[in-house]
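One structure below.
One protein chain is absent from this view; the other protein chains keep their places.
Let's look at subunit A:
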Amino acid sequence: MAAPMLRWWCLGRRWLLACIDGGSRHGRGAAIGFTSSRKRGQTSVAQQPLITSQKSRKGEHEWAAVVGLEIHAQISSNSKLFSGSRVHFAAPPNSLVSFFDASLPGTLPVLNRRCVEAAVMTGLALNCCINKKSLFDRKHYFYADLPAGYQITQQRLPIAVNGSLAYSVCVGKKPSRVITKTVRIKQIQLEQDSGKSLHDELRSQTLIDLNRAGVGLLEVVLEPDMSCGEEAATAVRELQLILQALGTSRANMAEGQLRVDANVSVHHPGEPLGVRTEVKNLNSAKFLAKAIDSEIERQIHELENGREILNETRSFDYKLGCTMPMRDKEGKQDYRFMPEPNLPPLLLYDTESLPPGADPQQVINIDWIREQLPELPSETRERLIQQYGILPEHSFALLNEVGLLEFFQNVIKETRAEPKKVTSWVLNIFLGFLKQQNLAVNESPVTPSALAELLNLLDRKAISSTAAKQVFEELWRSEGKTPSQIVSEKQLELMQDQEALEQACHTVMEGHPQVVMDVKRGNPRAINKLIGLVRKATLSRADPTAIKEILERKLSP
């Protein structure tokens, strides 16, 4: 799915929410989040009684928000973390369940090598320190879709620690400035996914699907280094791109391969951190930023009205646009952690520590995985800027859409047009068409070759840019035709006959003496009117620059 992704408005500022009145809060609602959710975001914020009823308290303390994230990424692997069952998204319920996944007594976990490699690779890409020895633990809680009554995770000694994730936000209006921010990564741990509970309200039954039970997860814990929903959403987006570039997770939020929980608190700068709440199941890119911001607002509102923040788990109700306490997580949970006795410590090696004569099938070499690391999104963007001289924000845009970069590079390969021209066409016109029709790049009716050919025609001035847009529309509508065919069918070639163009200019000048007079009197805009008239007379087939040249010559004293 071509999920609508982050844009960068005026980000990276401090929260000064205490001074914000109802009106400007609407503005903020619009500034945060995702393009496609903008409208909905505005209305739902406006509908919140909580916000409209709040009195503004100008001149009071500022508030600062602190946001940390726990992100669960499903590992892209053929089989589950501890069993041989296949991993597949839309298989029939309970068709991918081994005896171990169903927790039949006597079954034992066997660690999947691929999942370990994915964790190591992700850890390296996120600048983590890879622990050469890590341990597995059991985390106990009773839940119908957790058949063993515990989840195997890495609580004490996870596979990777102390990393960082850099993400960029664009600040200010044109020309915008790209600011790189960093969030520290506390740890990455390997753990099992749970099954799914399907509640049949009608018959008041719960049905359990264990297909997902035991699928490998990477839990990535981001330190509370973020201060608003949009920062969090941008960091998540960057992580998503990294995972996809590595191939360690498909990281598709709609399919539940990337799930986010946020820890949110507010405090006055300079004072200790406030009590935090955990906002669970932020499983849509659309509502991630919005949920966090609404929780920040709620906490401020509570505190300003003299109430306390409870250390609780909440979930985001996207219909109401606010977070609600989660009923089934009430009460103190004690997970009664215990070492998993059926899995020996997970030992990893580097080239230096590799035991001589070790069976390559039995050991994992961190250095070898490091060599396999592909180009990461930040490196790709840097390369695009260097190679094609495009703007930083354009490099972000190219990576934000699945397949867009590849499309762009294929156009570049086949066209003589300037990279900047290509960028502008791909990001404005091509992407615009896709968005309008809600299509993914690979669903586009226009191929990279067709666009390349069109840009070639434009580049050698065979057509005007207006005509080019017309050709593009035709291409979009009628598959199979080449741009040249469309140009000749619709007679969109630029007038190459200089004499005829001179004549056309002459006729227009004759017919509009008043405008000519305006030009001569020094009205700079008047000449544009003449150009427009000439273009109209030539059925838009004349090059406006050429027209301007002729007119200026004829009008010069």
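In this section, a residue touches a chain if its C-beta (ideal position, glycine included) is under 8 Å from a C-beta of that chain, and two chains touch if they have at least 3 such contacts; residues count from 1.
Going forward, contacts and distances are computed from a predicted model.
K.L.:
Can you tell which of "Glutamyl-tRNA(Gln) amidotransferase subunit A, mitochondrial", "ER membrane protein complex subunit 1", "V-type proton ATPase subunit" or "Probable glutathione S-transferase GSTU1" UniProt lists for the chain that's not drawn?
P.N.:
Options "Glutamyl-tRNA(Gln) amidotransferase subunit A, mitochondrial", "ER membrane protein complex subunit 1", "V-type proton ATPase subunit" or "Probable glutathione S-transferase GSTU1" narrow down to "Glutamyl-tRNA(Gln) amidotransferase subunit A, mitochondrial" for the missing chain.
K.L.:
Among A:L104, A:C129, A:L310 or A:M324, which one touches the chain that has been omitted from the display?
P.N.:
With A:L104, A:C129, A:L310 or A:M324 as choices, the missing chain is touched by A:L104.
K.L.:
Among A:Y150, A:F287 or A:F316, choose the residue that contacts the chain missing from this document, as touch is defined above.
P.N.:
The missing chain is touched by A:Y150.
K.L.:
Out of A:R336, A:R416, A:K490 or A:K554, point to the residue that touches the absent chain in the complete complex.
P.N.:
A:R336
K.L.:
If you put the missing chain back, which residues of subunit A would it touch?
P.N.:
So the residues of subunit A touching the missing chain come out as 99, 102-111, 138, 140, 142, 144, 147-150, 206, 208, 334, 336-338, 341-344, 362.
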